[in-house]
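Omission of a single protein chain aside, the complex is shown with its protein chains in their original locations.
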Amino acid sequence: MTGDRKPTLGVGLVGHAFMGRAHSQAWRSVAAFFDPPYTPVMAALAGRSRERAAAAAAALGWAAVETDWKELLRRDDVQLVDICTPGDSHAEIAVAALEAGKHVLCEKPLANSVAEAETMVAAARAARARGVRAMVGFNYRRVPAVALARRLVAEGRLGRIHHIRAQYLQDWIVDPEFPLVWRLDAQKAGSGALGDIGAHIIDTAQFITGDRLVGVTAITETFVKERPLAADAAGLDATAEGGAARGPVTVDDAALFIGRTAGGALASFEATRFANGRKNALRIEINGSAGSLAFDFEAMNELWFYDGTGETATAGFRRILVTEPEHPYAGAWWPPGHGLGYEHTFTHQVADLLTAIADGTDPEPSFEDGLQVQRVLDAVARSAASGSGWTPIEDPQPTA
Amino acid sequence: MTGDRKPTLGVGLVGHAFMGRAHSQAWRSVAAFFDPPYTPVMAALAGRSRERAAAAAAALGWAAVETDWKELLRRDDVQLVDICTPGDSHAEIAVAALEAGKHVLCEKPLANSVAEAETMVAAARAARARGVRAMVGFNYRRVPAVALARRLVAEGRLGRIHHIRAQYLQDWIVDPEFPLVWRLDAQKAGSGALGDIGAHIIDTAQFITGDRLVGVTAITETFVKERPLAADAAGLDATAEGGAARGPVTVDDAALFIGRTAGGALASFEATRFANGRKNALRIEINGSAGSLAFDFEAMNELWFYDGTGETATAGFRRILVTEPEHPYAGAWWPPGHGLGYEHTFTHQVADLLTAIADGTDPEPSFEDGLQVQRVLDAVARSAASGSGWTPIEDPQPTA
Amino acid sequence: MTGDRKPTLGVGLVGHAFMGRAHSQAWRSVAAFFDPPYTPVMAALAGRSRERAAAAAAALGWAAVETDWKELLRRDDVQLVDICTPGDSHAEIAVAALEAGKHVLCEKPLANSVAEAETMVAAARAARARGVRAMVGFNYRRVPAVALARRLVAEGRLGRIHHIRAQYLQDWIVDPEFPLVWRLDAQKAGSGALGDIGAHIIDTAQFITGDRLVGVTAITETFVKERPLAADAAGLDATAEGGAARGPVTVDDAALFIGRTAGGALASFEATRFANGRKNALRIEINGSAGSLAFDFEAMNELWFYDGTGETATAGFRRILVTEPEHPYAGAWWPPGHGLGYEHTFTHQVADLLTAIADGTDPEPSFEDGLQVQRVLDAVARSAASGSGWTPIEDPQPTA
Partner (left out) sequence: MTGDRKPTLGVGLVGHAFMGRAHSQAWRSVAAFFDPPYTPVMAALAGRSRERAAAAAAALGWAAVETDWKELLRRDDVQLVDICTPGDSHAEIAVAALEAGKHVLCEKPLANSVAEAETMVAAARAARARGVRAMVGFNYRRVPAVALARRLVAEGRLGRIHHIRAQYLQDWIVDPEFPLVWRLDAQKAGSGALGDIGAHIIDTAQFITGDRLVGVTAITETFVKERPLAADAAGLDATAEGGAARGPVTVDDAALFIGRTAGGALASFEATRFANGRKNALRIEINGSAGSLAFDFEAMNELWFYDGTGETATAGFRRILVTEPEHPYAGAWWPPGHGLGYEHTFTHQVADLLTAIADGTDPEPSFEDGLQVQRVLDAVARSAASGSGWTPIEDPQPTA
């Protein structure tokens, strides 16, 4: 606690809704469990309303408040900007922060369009040359079970991959009376289920397999075309009649696509907010010539592994409780069998980010990774919009 | 046991391999559990080799043996012909049997092509006018859990259907050294995973929802292009070198497709023989506006049902053990919790068939149903062959 | 089918209720799947009411009917007597049949008392000397998953056994208005949940582990003390008032006991008919120094196995689908993943019995095994009746 005290790294957070709360808990907890090379300091939080930002800062543990995110870039006590706003502002904030010499952690999807994402990648490449780091927040990579899955594939335990089967199933807008929140507005959100949760399964599946989609054919649907205006969105274009005012849903409720990977696998993806009873079922199955994996985030501490190389009589999918010291991230927390929760993935994310910054290496997933996911999303949207034609995907950084 | 003795109905079986054994067990067992209107008499079995047919007849309980299936049509003690041969002979046998006035139970898929299936439908319609019945053997409809699923949908318990998610996953040819059996030969089998197991999930999903596919986009793949010639197929085109002889796999190893239904649902289908660790995983999930269902044949006595209309605090997928007297077929067997097995579905099939014959009604699934499945298979194959273009499906018998 | 025709073995069945139906299906099916050394002939069925016995014989496939089981012993075409009556008649029938030189298959529990069971063992021993065989029908030993469990323990895959955790949970009398059927009458049934289903878990747990209980302490309870008289039991002692007539429940609704085995394991047992929602949950867990097993009959085609000797990172309970050719009994039926049902256990039972008769070996479980289970039941009942005191169990045939 004296001469060997760690250096600090000041963090500025933009946005304090769902993602802002999750990221705050990560910054608050990381040093207690991971012995990171920097002690993070929760320097300042930026939000448009001073009152709400101040309340959030007090509850979440941020030392100061700004009402303009640009002020964060001017603060000397901020070395890293953590972007937790809707996708339409990612590009502007991230590019500015990188240019200001701040490391950036940007929530997914990287942007609302390929063009924006390309701009961000250019900024990240320029910053990288100056030792400034950029990371996109695909937090599900940091579920211990997902990280273990990736390790097993990398070790060759699955052999040649034949099948990827990925679904992200939610049900929070099944009710047609659920209001028209910003996530259902294409201007704000870019797309619907596709960009919000489809992005996660694209990244997670590609991360686990180390393989990438090269083409897709897709269908999307908006089951409920109009919804009641949300209370705080009512100002936008609502007529005065109050509860009766409705507006059009401008994003997809569900997106399905099938495709092929560079490595020769067949892949099936489905993202929907209409899977009644499924609350946050990010499900991935991988079948290979030597074995198989299955994962469902609703039971996030479990990875199911089938080893097809042993004796037949005792072969079967095994439920690995991913809470052992031998497992990724798990040893930092509790004894075996004492499971982790959703927000732990964000703590792992910042632990890895701090390590990469200290080591002078590029954190993963990079903005290039984020751009590649954006290109898949774009191909899916174009295929769906054009009668489900086959749509190739250009890879900005093809695997060797 | 005297005056009210039931009439008998003589059955002739064509084929005595896997399906022939399953059908035999059904004919042998049905009267002990279902009180059918006819007592079936296992009159004769037809097989090419007299020796093997005789051994099968002795083991399986058939009274006589024929080496030509046409002889069954001439027998007065045969009123029903049960076709358990590969798909390439279905049309010829079924049409002849119907024309000979025999009721027909024909294994799925109905035929190896739409054209053949259309011929069979024409014959079935002509026969129907004479009181002769035809049924195609999609046995999975008769899993009690599947029949219960259909009932719940029909009762409106799921509301409007948004999603169908169907997979049939097997792994018996993952090993590249598995030989080139007839099921991998397009001439015999028509197609691979698509027609063999894809046909089942198409029928089962459409049966449960009462809805039909109107278009698809598809991809198929043959992961292992050449395989060792099977011992009994070696005569076909093997070179003389014995074990080293290989031949081309002419069918698909896996088929994926997504589509839309007449009722407005999005559907995802996958049939594969390369899902390592999945042995007979016919899995179906249905999500509707009021509730959801999930089924996996590997746990065939369970149906998972989510009722989205009750209180939130206790909502959850419930594991219904489909073994109650209130459940389809189950009451005929054992007390609750005493599960059924695979072959029971065939017993249910013949019980329903005998009842339909006695009632003078058309058994389901009809040859028209079989033709419609054939058209879906054909659309999938055409889409896959033409770069995954969207391919509409004509319905021979659209639902009102 | 000529010179090598198999010898036949005539069977006479006593009783045609639940167990009689299950045994009939076994006799009817065994030759189609197992190639037994004898072709069983379903010679005659004995039941008190000629009318009901004749109807059962017609449905179940028995060639003749007797109204007195003693007539079966006089028939030359009966070489084996299969006893499916309530426990109070087992001893009389079995002893007489064995003395008449008939092989005997007797349903469990072997008898309603230790004294009766001892008489039966004496008769079985005398018969054995004359080549006449006796077997008690603990059918759950023949669930493929249970047989595989036994094999894994015997192979040392679990190491030293530390824990046995066995439950048999049903719920068919939770409703206090469920009537007073014979199974709730101590005169007929001997005991309640204890003898009916507790006997099964005692036998199954001892079978899997190859170990035996040496002492227990127990509690039993009758939650519902009086019930409406059953329609067909009303003649016994009902007062005339019809529906209002009630009688005392004279057996246990539930029995719990804990104990120690000869091998040093701790064991916990629970048998109940009041586990709401559990329909036929025969559940067994075994924990050993090298691994563990778990089984639940409600998912009878699955065995869960934990191998504690491999790498930690991929250790987990694996769900073995016990339907492979490598698994006990499974190869005789269907391809992998095509599960079996309840009655298959009876088919396996008679297949093994026919083999033992042909081989001149003693079938298992023997009457001695049945007597040992009876002694455990007796110790449980005595412990419960005497304030849960520790009660040692004498083993008639201690393991070496």
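Every chain is named by a letter (A, B and C) in the order it is written, and numbering of its residues begins at 1.
Just so it is clear, a residue touches a chain if its C-beta (ideal position, glycine included) is under 8 Å from a C-beta of that chain, and two chains touch if they have at least 3 such contacts.
Bear in mind the structure is a predicted one, so any value in this text is a computation, not a measurement.
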Practice task
Using the contact definition given at the top, list the shown chains touched by the missing chain.
Solution key: A, B, C
Handout entry: Per the touch definition above, residue among C:E270, C:D296, C:D352 or C:D378 touching the missing chain
Key = C:E270
Handout entry: Residue touching the undisplayed chain, where the options are B:A26, B:A57, B:L152 or B:A271
Key = B:L152
Handout entry: Residue of C:W27, C:Y168, C:F207 or C:F257 in touch with the missing chain, whole complex considered
Key = C:F257
Fill in the blank from the handout: Interface residues of subunit B toward the undisplayed chain are 148, 152, 157, 304-305, 307, 311-321, 324, 326-327
Fill in the blank from the handout: Contacts from subunit C to the absent chain lie at residues 162-163, 165, 167, 169, 171, 174, 217-219, 221, 223, 254, 256-260, 264, 266, 268, 270, 272, 274-278, 287-292, 306, 308, 315-317, 387-390
Practice task
Would you write out the residues of subunit A that touch the absent chain, in ascending order?
Solution key: 1, 18, 21-22, 24-25, 28-29, 31-32, 35, 54-55, 58-61, 170, 172, 278-281, 297-302, 321, 323, 333-344
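The criterion applied here is as follows: only the chains that are shown with their structure count from here on.
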Exercise for the section: Quick one: compare the interface residues of subunit A with those of subunit C and tell me same or different, with half as the dividing line. Expected result: same
Problem - Distance between the centres, which are taken as Cα means, of subunit B and subunit A, whole angstrom - result: 42
Problem - Interchain centroid distance [CA atoms averaged], subunit B/subunit C, Å - result: 35
Completion exercise
In subunit A, the residues touching two or more other chains are 315-317
